[in-house]
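== chain A ==
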Amino acid sequence: MSAGDLRAALEAELGTDAVRDTDEATRATGVALLAQPPSGDGVSAVLRLLGERGATALIRGQGTQDLLGNTMDSVDVLLSTMALRGVDELDRQDGVVHVGAGTTLGEVAAAARPEGWELPLGAPAESSVGGALSIAAVGPRHLGQGPPRDCVLGLEFVLGSSERTRCGGRVVKNVTGFDLAKLYTGSFGCLGVIESGWLRLQPAPEVATQRVAMVAPEQDPVGLAIAVSRRPSTRCCVLLDDALAREVGAAAGEAGPDEVLMLVEFAGSAPGVEDDVRWLADASTVRELATDAVDALATLQQRGETAVRARLALLPSNCRPAVGKLREAGAECIVYPGVGLVYALWPKPSDAAVAVKAVTDAAVRFRADARFERLPFEHRQRLDVFGVGVDLRAAVERMRALKQRFDPAGVLNPGRFMGRL
Partner candidate 1 sequence: MDSLVASLKDIVGSEYCLARDEELFVYECDGLTLEGTRPLAVVLPDTAEQVQSVVVACREAGVPFVPRGAGTGLSGGAHAVPGSVLIECSRMTRILEVNVTDRIAVVQPGLVNAALSTAVAPHGLFYAPDPSSQQACTIGGNVAENSGGPHTLKYGTTTQHVLALEMVEPDGARVRYGSPTGFAEGFDLVGAIVGSEGTLGIVTEVTVRLSPIPEATETLLVVFPDVPSACRAVGQVIQTGLVPAALEIVDQRTIAAVEDSVYAAGLPRDAGAILIAELDGAACALPPEVATIRELSESCGATRFQVAANEQERSDFWRARKGAFGAMGRLAPDLYVHDAVVPRAKLPEILAAVCEIGDRYGLRLSNVFHAGDGNLHPNISFDRRDPDELERVMKAGREILETCVRAGGVITGEHGVGIEKRDFMKLVYEDQDLLPMLHLREAFDPQGVCNPGKVIPQTRFCVESNPHARGYDRVTFE
Partner candidate 2 sequence: MSGSVLPPSVYEQSLDCVHCGLCLTSCPTYLATGRETSSPRGRIYLMRGVAEGRIEAGPLLEEEASLCLGCRACETACPSGVEYGQMLEATREAIAGEPGPSTLGARFERVVLRYLVAVPGRLRAAMTGLRWVQRWGLDRLFARLAPKPVADAIALAPQVPGRESRAALPRLTPAEGVARGRVALFTGCIMSESFGDVHRATLRVLASNGFEVVVPPDQGCCGALHAHSGDGVFARELAERNLDVFGAEEIDAIVVNSAGCGAALREVEHWLGPRAAAFAGRIRDVCEWLDEVGLRAPPNPVSGSVCYDDPCHLVHAQGVAAGPRRLLAAIEGLEWSEHAEASSCCGAAGTYNLTQPEMSRVVLSRKIDSLEQADPDWIATGNPGCMLQIAAGVRQRGLRARVVHPIELLDAAYGTGDVTREGV
C-alpha cells in the first residue's frame, strides 16, 4: 500500500485539514506524513485504519522528546495529539483537572496557578501532558512532586487495537478494577494513545526560595545532600559540577578545587521554609539565588545539547561511588542523592564509546536502573537504550504479552521502547 493510498484513506476519515506533510520541525523524525485527529473518535479511526493496512505510527505530542528511545524502523505516519487539547474542567475545590493529551504543561499551569494549584509533572512547559505521562517525565523537582504516575487519577485511552476506553476516575482514591493508569504511564506509547485524563494537582506553595552552597569534598556533599533532601520543605536538592552550575546560572566566582555546588529549592509554608533555610545555613555557607536556576536546570537536563546523556537510578547510598566512577570516565554529572538519580553527560560524540562502557559498568556494579536519553545514532542502533547492563528478559516477556494484546497489529511506536517492543 502506497503512501498516497494511506494519505487518501486518512483524509477520508479525518478530513483534509487534519492530514498534511511533516514540516521542518517534524521532518527530523524521519516521517513524511502527519495526521492530527481532532477527537478520540478520530484517533480510534486512525488506529483502526492503520491496523487494517499493516501500517505503523509514531505518536507525538509537542515533540520535545523526539530523540528519546530506541532507533525505530521506518514509520508510516506521525500521529499527533496536538488537537486533543484543552483544559476541560478544573475542580478548584478538589484540586483535580481534566485535560486533553495535547494540552501543554504551560497551559495547565496557566489555568491552575490562579486557583492556587500546580501540576506536579517534571517536564518542560512546552511539552504535552500526554507526552509527559507517556515517558513518565522526571524533572529536577521530582523530590517534591513525586513520580508522574502518582498524579494520574484517570485516563481516556485509545488501545492500539482502536477501542476507546476509560480507566480510573476523578477521585483521589480508587481501586475499582485494575490500576491501568499505572500500566499506561511510562509505557512510551506502546499500548495505546492517551486521549485525555484526570490529573491530581498539588497546592501551590506559600513560598519558594532557592539557595546555593559550595561544598568541599571533606564535608561529604552527597551525605549533606541526602540530609537536605530529607528536610520537610525541600523540593529540589541537586549537586552540580562546576561547568553545569555555570550553565544554569547558579555559580558565582571561582569554585575551590573539587568543590561541588549544591542547588536547593525549599517550597511550602513560610515557617517551614524559614526553618529549613536556617538549618541549611547552619550546615553550610549558603547564598540566596535571584534567578530560577532550577528551571534552567530542567531545560538543560531535558533538552540540552549534548552528545550523550545517561540517567541512572540508584539507591542513595550508592550515589557517591557511582558518580566517582562516572566522573573518572569523563562525565559531567547532575546528582540528586536524595532521590537516587544521576544524570551523566558527555558533550562530544567521540565520547560515546567510553560513555556506553562506563554507564554499563556502573549499572552492573551499583545495581542502577540506567537508560540513555541521548546517544549518537550509530550507538543507539546497536543497543537497547533502556535497562542498560541488566537482564530484564522476564519483564520484557510480560511486556510483549501485553503488547500483543493491546496492539496486535503492531501499529504503535514499533521498536521504540525497551526490548524493542
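Selection criteria: all candidates are chains of the complex that A comes from, given by their letters.
One rule holds in what follows: a contact is a pair of C-beta atoms (placed from the backbone, for glycine too) under 8 Å apart; a residue touches a chain by one contact, two chains touch by 3 or more; residues count from 1.
Please read all numbers here as calculations on a predicted model, not as lab measurements.
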item: Touching candidate for chain A, same complex, options 1 or 2; value: 1
item: Chain A residues touching candidate 1 - in the complex, by the definition given at the top; value: 91-96, 116-117, 136, 138, 146-147, 149-150, 157, 159, 163-167, 169-180, 182-183, 185-187, 190-191, 203-204, 230, 232-233, 268-269, 271-272, 274-276, 313-317, 340-341, 367-371, 386-387, 390, 392, 394-396, 398-399, 401-402, 404-406, 417-419
